[in-house]
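Up next, subunit A:
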Amino acid sequence: MSHAKNQAERIREISGVNPLKCMKCGKCSATCPAFNEMDIKPHQFVSYVANENIEELVKSDSLWKCLSCFACVERCPRDVKPGKIIDAARQLVVRERGGNYLSADEIPELLDEDTPQQLLVSAYRRYKR
Partner candidate 1 sequence: MQELINRAKELLADGTVARVLGWKIGDMPYNPEPAYFETVESLDKFVYNGFCGANLSKYMIEASKLEGKTLVCLKPCDSYSFNQLLTEHRVDRDKAYIIGVGCKGKLDIEKIKKTGIKGITAVSGAEMTDACDTLEIDTIYGKKSCSYNDGMLERCHVCKGKEHKIYDELIGESRDTCDKERFAEVERIEAMSPEEKFEFFKAELSKCIRCNACRNVCPACSCRKCVFDSTKFDSAQKANVDSFEEKMFHIIRAFHVAGRCTDCGECSRVCPQGIPLHLFNRKFIKDINEIYGEYVAGAEAGSRAPLVNFDTEDAEPSIVNER
Partner candidate 2 sequence: MQRIGVFVCHCGSNIAATVDVKKVVEVIASEPGVVHAEDYQYMCSEAGQEKIAIAVREKKLTGIVVCSCSPRMHEATFRKAAERAGINPYMVEIANIREHCSWIHKDINEATEKAVILARAAVAKVNLNTPLTPGESRVTKRALVIGGGIAGIQTALDIADAGYKVDIVEKTPSIGGRMSQLDKTFPTLDCSACILTPKMVEAAAHENITIYTYSEVEKVSGFVGDFTVDIRKKARFIDADKCTGCGACQEKCPSKKTPSEFNRGLGTRTAIYTPFAQAIPNVPVIDTEACIKFKTGKCGLCQKICAAGAVDYTQKDEIVTEKYGAIVVATGFDTISLDKYDEYAYNQSPDVITSLELERVMNAAGPTHGHLERLSDGKAPKEIVFIQCVGSRCSDDRGKPYCSKICCMYTAKHAMLIRDKYPDVNVTVFYIDVRTPGKNFDEFYRRAVEQYGVNYVKGQVGKVIPQPNGKLLVQGSDLLDNKQILKEADMVVLATAIEPNKDVRKIATMLTASIDTNNFLTEAHAKLRPVESPTAGIFLSGVVQGPKDIPETVSQAGAAAVKVVGLLAKDKLMTNPCTAKADELLCNGCSSCANVCPYGAISYEDTLVNDHGIRETRRIAIVNSALCQGCGACTVACPSGAMDLQGFSNRQILSEVDAICR
Partner candidate 3 sequence: MSVNNEFRPKIVAFCCNWCSYAGADLAGSSRLAYPADVKIIRVPCSCRVNPMFILRAFEKGADGVIICGCHPGDCHYSTGNYYARRRMTLLFSMLDYIGVEKGRTRVEWVSAAEGVKFSDTMNDFVAKIKGLGENVRLGDLRCKN
């Protein structure tokens, strides 16, 4: 398996998203609050994975511009979840880079009970670069 293919497969695996389900309606981009900040738009995340063009995706600004608000995940009519794709891409980068800024001991006091866990995990990935 080529590196690109391998990476695309890992994103599919981490995110649990099947990019082939996308019907290219654009509702994700329509709903995204960070749309204007992004170089690659949310609806494009899917095609980058489908086309195994992960190198560009992980180099994009969007990777770190996505707020992980999951509005796109919530509203996607096809259950494709672009927000999870970009989050998975972040994780891919994090895993490849290795090392964390926060140590595990520091985490508990930073936690707010009302914060959704998914948001926390996403935020860690986002802000640790």
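The candidate set was assembled so that all candidates are chains of the complex that A comes from, given by their letters.
We adopt the following convention: a residue touches a chain if its C-beta (ideal position, glycine included) is under 8 Å from a C-beta of that chain, and two chains touch if they have at least 3 such contacts; residues count from 1.
What you are looking at is a predicted structure, and each value in this text was computed from that prediction instead of being measured.
Novice: Which option touches subunit A in the complex, given 1, 2 or 3? Just the number is fine.
Specialist: Answer for subunit A among the listed options: 2.
Novice: Which subunit A residues qualify as touching candidate 2 in the complex?
Specialist: Residues of subunit A touching candidate 2: 21, 23-32, 35-36, 41, 43, 71, 75-79.
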